[in-house]
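Here's a slice of the assembly, chains where they normally sit.
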Amino acid sequence: MIRLVALGEPLVQLNAVTPGPLRYVNYFERHIAGSEANFCVAAVMAGASCGLIARVGDDEFGKAVLEYLRGRGVDVSRVRVDGGAPTGIYFVQRHYPVPGRSVLVYYRRGSAGSRLSPEDVDVQYVKSADAVHSTGITLAISESAREAVYLAFEHAARRTFDTNIRPALWPSPEAAREAVLRALRGGVEILFTDPDDTRIVLGVSDPDEAYRRYRELGVEVLVYKEGARGAYVFHDGGKYFRRAYAVPVEDPTGAGDAMAGYFAALYLSRTPPERALDLAAAASTLVVTVRGDNEAVPTPADAERLLSSL
Amino acid sequence: MIRLVALGEPLVQLNAVTPGPLRYVNYFERHIAGSEANFCVAAVMAGASCGLIARVGDDEFGKAVLEYLRGRGVDVSRVRVDGGAPTGIYFVQRHYPVPGRSVLVYYRRGSAGSRLSPEDVDVQYVKSADAVHSTGITLAISESAREAVYLAFEHAARRTFDTNIRPALWPSPEAAREAVLRALRGGVEILFTDPDDTRIVLGVSDPDEAYRRYRELGVEVLVYKEGARGAYVFHDGGKYFRRAYAVPVEDPTGAGDAMAGYFAALYLSRTPPERALDLAAAASTLVVTVRGDNEAVPTPADAERLLSSL
């Protein structure tokens, strides 16, 4: 079984039960999320093991995070309980102002998760993993978290990375670009990205051009996500496009993480990239049909059922 | 008014309030269902009377079944309360693993309903009905239930039947085929079926071919349901296809039963089959827009409103 490790902040998600502007939402549904936590759950569902390096607060929400991820089979032995700050949370506004899309409202500044630091990186733990994953979010939440990623990547056997640039978390696009490029420096085997991030990092938006440029930067496999349109996988100089399945959208949050975790686990277990993308797209599709970022990630057998129904 | 009788197990349905895998569903909504109970409700809504021959447990859920069906105008005077076993129940997982479809999880083995037996068949009651209905589900739930169907069919003035083969309830496809063919032996006037069941029973999947073969077996009218695509009615050597209306799907469970009950009641009341199919398709369409198998079955006037809005 492939063994993965991810670094990033798990969060409590408060998802609007009814669509529309947050100010008229009377009920919120609690979920556990966070890009890297989602990645871990998806990777576990796809058959890998995955450990999370992170911090949570010494509070009820921190316990909720730990119990949920442990229940899902994620190794939380490296999630540190930090009594000095609360567990980060965020709210999901759904279908407003653009139907089919969600807006995230964070209460994570100064959170325990943002205090992730190089001292949390157990180098032996990292070294013994087949691959280490992180995202542009972890680079953004604090300097110490960013350094933790760089340290872990330094010791990683292989690296996977999702650019995941959230403009609200960065002082400037340049800061994001620079941080992402530094993350790529040691060689990232699988890079997950999308048109917006590509424009920020490379200044281009054409997927083929992006692949050419990222390949020069050492990326072997590029998964280029175009949201509701579909996704490309570029590898070995070729490309494959998977159209997204048309499904009713409840909340698209987490779809990209499901694709990343699922694809990484499958690809690293030697599933051909085209097939890995098909299955990862199925996982991603199911995630948008529910609230919560990772509950609908399927087993490979269920992903197969979806693919064969189309 | 046309008087129908159906044999089969009414069930308590626990429908997932939120879509996705059942293991993350926190709330379930209670409904009353079961293929033949659904048939009865649909028949009553279409203007017929309908009595159910069945058993329920001597428990709260059994009372829920009786009160609901009695409220809906179904004659429950022949539903026997059996103190020796619980009322059967099932869970509905929605939109997973295939968005737009549901997965049913039964707790009906050994249920009161499955103890339906020939001794429950009041022959005078059956004889005085215009037609008797049952489905492949009743054939599958127990040997005694199967015999009850055969006994009732023996005494029935006319017969309608829905193949409704649920592989999970049968030891083998052959067993299902054999049981269905025996049900057809006495001559079924209206047969409801779909491509999967046709493949099992006849080994073919082409609707025209199916009609030819079933006609040889004594079927006069064949309603061939193709789910979200639409449905055919074959009769007198001709056919008519009704495309399904595109609507947002909440839970498709029960759509076929609504079509069967609605069509049977209308056709037997001398509505032309094409028009009966149109109205039955409207009923079937509305059922998929809600949780619960029969609450959205319309009055003919409301079905008309839907048809005229398209």
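In this document, chain identifiers A and B correspond to the written order of the chains, with residue numbering beginning at 1 in each.
Just so we're on the same page, a residue touches a chain if its C-beta (ideal position, glycine included) is under 8 Å from a C-beta of that chain, and two chains touch if they have at least 3 such contacts.
On a predicted model such as this, the values are computed, not experimentally measured, just so you know.
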{"item": "Whole-complex copies, counting every chain including the 2 in place", "value": "6"}
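In this section, only the chains that are shown with their structure count from here on.
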{"item": "Angle, in degrees to the nearest 5, of the Cα rotation that carries chain A onto chain B", "value": "120"}
{"item": "Residues on chain B engaged by chain A in the complex (per definition of touch)", "value": "18-21, 24, 95-101, 248-249"}
{"item": "Chain B-facing residues of chain A, complex", "value": "245, 247-248, 250, 285-286, 289-292, 295-296, 298, 302-303, 305-306, 309"}
